[in-house]
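A single protein chain has been omitted from the complex, and every remaining protein chain is retained in its original position.
Let's turn to subunit A:
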(Lines give C-alpha, C1' and ligand atoms only; values in the text may rest on other atoms or scores of the structure.)
Protein backbone atom coordinates (compact mmCIF):
# COMPACT_ATOMS: atom_id res chain seq x y z
CA UNK A 1 0.00 0.00 0.00
CA UNK A 2 2.65 2.47 1.09
CA UNK A 3 4.79 1.62 -1.91
CA UNK A 4 2.02 2.20 -4.41
CA UNK A 5 1.16 5.51 -2.68
CA UNK A 6 4.81 6.60 -2.86
CA UNK A 7 5.14 5.65 -6.53
CA UNK A 8 1.91 7.51 -7.33
CA UNK A 9 3.20 10.59 -5.52
CA UNK A 10 6.52 10.37 -7.43
CA UNK A 11 4.71 10.26 -10.72
CA UNK A 12 2.73 13.35 -9.72
CA UNK A 13 5.96 15.13 -8.83
CA UNK A 14 7.53 14.21 -12.16
CA UNK A 15 4.54 15.60 -14.04
CA UNK A 16 4.80 18.75 -11.90
CA UNK A 17 8.47 19.14 -12.93
CA UNK A 18 7.63 18.79 -16.56
CA UNK A 19 4.67 21.21 -16.40
CA UNK A 20 6.18 23.90 -14.17
CA UNK A 21 9.09 26.18 -15.03
CA UNK A 22 12.56 25.54 -13.69
CA UNK A 23 12.61 28.27 -11.06
CA UNK A 24 10.12 26.26 -8.95
CA UNK A 25 12.87 23.72 -8.19
CA UNK A 26 13.33 24.45 -4.50
CA UNK A 27 9.92 23.48 -3.13
CA UNK A 28 10.00 20.33 -5.28
CA UNK A 29 13.35 19.35 -3.81
CA UNK A 30 12.01 19.96 -0.29
CA UNK A 31 9.16 17.62 -1.13
CA UNK A 32 11.76 15.07 -2.25
CA UNK A 33 13.52 15.56 1.08
CA UNK A 34 10.28 14.81 2.92
CA UNK A 35 9.75 11.65 0.87
CA UNK A 36 13.32 10.42 1.25
CA UNK A 37 14.94 11.55 4.51
CA UNK A 38 18.37 10.36 3.29
CA UNK A 39 18.25 12.94 0.54
CA UNK A 40 17.27 15.64 3.08
CA UNK A 41 20.31 14.78 5.21
CA UNK A 42 22.54 14.91 2.13
CA UNK A 43 21.18 18.30 1.16
CA UNK A 44 21.57 19.78 4.63
CA UNK A 45 25.17 18.51 4.87
CA UNK A 46 26.06 20.35 1.65
CA UNK A 47 26.70 24.14 1.69
CA UNK A 48 23.90 26.42 0.61
CA UNK A 49 23.08 26.45 -3.10
CA UNK A 50 25.02 28.99 -5.28
CA UNK A 51 23.15 31.82 -7.01
CA UNK A 52 21.44 30.94 -10.26
CA UNK A 53 23.65 33.31 -12.34
CA UNK A 54 26.90 31.48 -11.51
CA UNK A 55 28.32 29.34 -14.34
CA UNK A 56 31.31 27.11 -13.40
CA UNK A 57 34.38 27.74 -15.64
CA UNK A 58 34.96 25.14 -18.33
CA UNK A 59 37.32 24.83 -21.25
CA UNK A 60 34.80 26.73 -23.37
CA UNK A 61 34.00 29.58 -20.98
CA UNK A 62 36.78 31.80 -22.49
CA UNK A 63 37.56 31.97 -26.22
CA UNK A 64 40.56 29.80 -27.26
CA UNK A 65 42.52 32.75 -28.65
CA UNK A 66 44.64 34.75 -26.20
CA UNK A 67 43.17 37.92 -24.79
CA UNK A 68 44.22 41.07 -26.59
CA UNK A 69 45.10 44.15 -24.56
CA UNK A 70 43.96 47.28 -26.34
CA UNK A 71 46.04 50.45 -26.06
CA UNK A 72 44.22 53.69 -26.80
CA UNK A 73 45.66 55.90 -29.54
CA UNK A 74 46.34 58.77 -27.10
CA UNK A 75 48.43 56.56 -24.87
CA UNK A 76 50.29 55.27 -27.89
CA UNK A 77 51.01 58.82 -29.07
CA UNK A 78 52.31 59.80 -25.66
CA UNK A 79 54.53 56.74 -25.58
CA UNK A 80 55.86 57.53 -29.06
CA UNK A 81 56.64 61.12 -28.04
CA UNK A 82 58.57 59.99 -24.98
CA UNK A 83 60.60 57.51 -27.03
CA UNK A 84 61.32 60.13 -29.72
CA UNK A 85 62.51 62.63 -27.12
CA UNK A 86 64.86 60.13 -25.55
CA UNK A 87 66.34 59.04 -28.86
CA UNK A 88 66.72 62.65 -30.05
CA UNK A 89 68.57 63.64 -26.87
CA UNK A 90 70.86 60.63 -27.28
CA UNK A 91 71.61 61.51 -30.89
CA UNK A 92 72.16 65.19 -30.10
CA UNK A 93 74.63 64.41 -27.32
CA UNK A 94 76.47 61.91 -29.58
CA UNK A 95 77.05 59.87 -26.47
CA UNK A 96 76.63 56.49 -28.15
CA UNK A 97 79.60 54.17 -28.43
CA UNK A 98 80.05 51.85 -31.35
CA UNK A 99 77.23 51.84 -33.91
CA UNK A 100 76.29 48.93 -36.13
CA UNK A 101 74.30 49.09 -39.36
CA UNK A 102 72.54 46.60 -41.60
CA UNK A 103 73.44 47.55 -45.16
CA UNK A 104 72.10 46.16 -48.44
CA UNK A 105 74.99 45.92 -50.90
CA UNK A 106 75.72 43.67 -53.90
CA UNK A 107 72.32 41.92 -53.49
CA UNK A 108 73.22 40.82 -49.97
CA UNK A 109 72.63 42.24 -46.51
CA UNK A 110 75.58 42.80 -44.23
CA UNK A 111 75.67 43.57 -40.52
CA UNK A 112 78.49 46.06 -40.33
CA UNK A 113 80.43 48.13 -37.76
CA UNK A 114 83.49 50.35 -37.88
CA UNK A 115 86.78 48.81 -39.01
CA UNK A 116 84.97 45.83 -40.56
CA UNK A 117 86.24 43.95 -43.59
CA UNK A 118 83.72 42.74 -46.16
CA UNK A 119 84.46 40.29 -48.97
CA UNK A 120 82.20 40.75 -51.99
CA UNK A 121 82.14 38.04 -54.66
CA UNK A 122 81.91 40.29 -57.67
CA UNK A 123 83.54 43.17 -59.46
CA UNK A 124 82.86 46.77 -58.40
CA UNK A 125 83.41 49.79 -60.64
CA UNK A 126 85.70 51.57 -58.22
CA UNK A 127 89.46 51.62 -58.02
CA UNK A 128 91.50 50.49 -55.03
CA UNK A 129 91.65 53.23 -52.42
CA UNK A 130 88.37 54.88 -53.46
CA UNK A 131 86.06 56.02 -50.70
CA UNK A 132 82.52 54.70 -51.19
CA UNK A 133 79.25 55.58 -49.51
CA UNK A 134 76.87 52.63 -48.89
CA UNK A 135 73.43 54.11 -49.28
CA UNK A 136 70.85 51.38 -48.67
CA UNK A 137 70.77 51.19 -44.87
CA UNK A 138 68.04 49.02 -43.32
CA UNK A 139 68.82 49.28 -39.61
CA UNK A 140 71.12 51.32 -37.40
CA UNK A 141 71.69 50.55 -33.76
CA UNK A 142 73.82 51.30 -30.77
CA UNK A 143 73.93 50.38 -27.13
CA UNK A 144 70.82 52.35 -26.14
CA UNK A 145 68.72 52.72 -29.28
CA UNK A 146 67.86 51.10 -32.62
CA UNK A 147 66.53 52.83 -35.71
CA UNK A 148 64.52 50.43 -37.88
CA UNK A 149 63.90 51.45 -41.45
CA UNK A 150 60.70 50.56 -43.26
CA UNK A 151 62.31 49.26 -45.38
CA UNK A 152 65.16 51.79 -45.76
CA UNK A 153 66.35 54.65 -43.57
CA UNK A 154 66.63 58.12 -45.05
CA UNK A 155 69.80 59.19 -46.85
CA UNK A 156 70.14 62.28 -44.69
CA UNK A 157 69.80 60.23 -41.50
CA UNK A 158 72.66 57.72 -41.77
CA UNK A 159 75.98 57.82 -43.57
CA UNK A 160 78.10 54.65 -44.00
CA UNK A 161 81.49 55.10 -45.64
CA UNK A 162 83.85 52.39 -46.89
CA UNK A 163 87.13 52.11 -48.78
CA UNK A 164 88.01 49.61 -51.49
CA UNK A 165 91.10 47.80 -50.27
CA UNK A 166 91.72 44.92 -52.60
CA UNK A 167 90.44 43.56 -55.91
CA UNK A 168 91.46 39.94 -56.49
CA UNK A 169 90.17 36.66 -57.79
CA UNK A 170 88.88 33.75 -55.77
CA UNK A 171 90.72 30.43 -55.52
CA UNK A 172 89.98 28.17 -58.52
CA UNK A 173 86.80 26.27 -57.69
CA UNK A 174 86.14 23.04 -59.58
CA UNK A 175 82.72 22.49 -61.14
CA UNK A 176 82.47 18.80 -62.02
CA UNK A 177 79.58 16.64 -63.14
CA UNK A 178 79.80 12.89 -63.55
CA UNK A 179 77.17 10.34 -64.45
CA UNK A 180 78.30 6.79 -63.79
CA UNK A 181 78.06 4.13 -66.50
CA UNK A 182 77.02 6.77 -69.06
CA UNK A 183 80.46 8.05 -70.14
CA UNK A 184 79.49 11.57 -69.19
CA UNK A 185 81.72 13.91 -67.28
CA UNK A 186 82.58 17.58 -67.51
CA UNK A 187 85.06 19.61 -65.56
CA UNK A 188 85.27 23.38 -65.40
CA UNK A 189 87.35 25.71 -63.25
CA UNK A 190 85.55 28.78 -61.96
CA UNK A 191 87.48 31.83 -60.82
CA UNK A 192 85.37 34.70 -59.52
CA UNK A 193 86.46 38.31 -59.06
CA UNK A 194 86.41 39.49 -55.45
CA UNK A 195 86.53 42.88 -53.77
CA UNK A 196 87.46 43.65 -50.19
CA UNK A 197 85.91 46.71 -48.53
CA UNK A 198 86.85 48.23 -45.19
CA UNK A 199 84.01 50.08 -43.42
CA UNK A 200 85.40 53.34 -42.11
CA UNK A 201 82.57 55.18 -40.36
CA UNK A 202 78.89 55.01 -39.53
CA UNK A 203 77.33 58.41 -38.70
CA UNK A 204 73.82 59.23 -37.57
CA UNK A 205 72.38 62.73 -37.96
CA UNK A 206 70.37 64.10 -34.98
CA UNK A 207 67.15 64.75 -36.85
CA UNK A 208 64.10 62.61 -36.15
CA UNK A 209 60.38 63.37 -36.37
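One rule holds in what follows: contacts are C-beta pairs under 8 Å (C-beta built on N, C-alpha and C of every residue); 3 or more make two chains touch, one makes a residue touch a chain; residues count from 1.
Just so it is clear, contacts and distances are computed from a predicted model.
S.K.: Which protein name, taken from UniProt, belongs to the chain you can't see among "Large ribosomal subunit protein bL20m", "2Fe-2S ferredoxin-type domain-containing protein", "UBC core domain-containing protein" or "Melanoma-associated antigen G1-like protein"?
M.R.: Checked against "Large ribosomal subunit protein bL20m", "2Fe-2S ferredoxin-type domain-containing protein", "UBC core domain-containing protein" or "Melanoma-associated antigen G1-like protein": the hidden chain maps to "Large ribosomal subunit protein bL20m".
S.K.: Can you work out which residue in A:91, A:120, A:138 or A:202 touches the chain that's missing from view?
M.R.: Per the contact definition at the top, the residue touching the missing chain is A:138.
S.K.: Go through subunit A and note every residue touching the omitted chain.
M.R.: With respect to the unshown chain, the touching residues of subunit A are 65, 68-70, 100, 102, 109-111, 138-139, 141, 143, 146, 148-151, 173-178, 185, 187.
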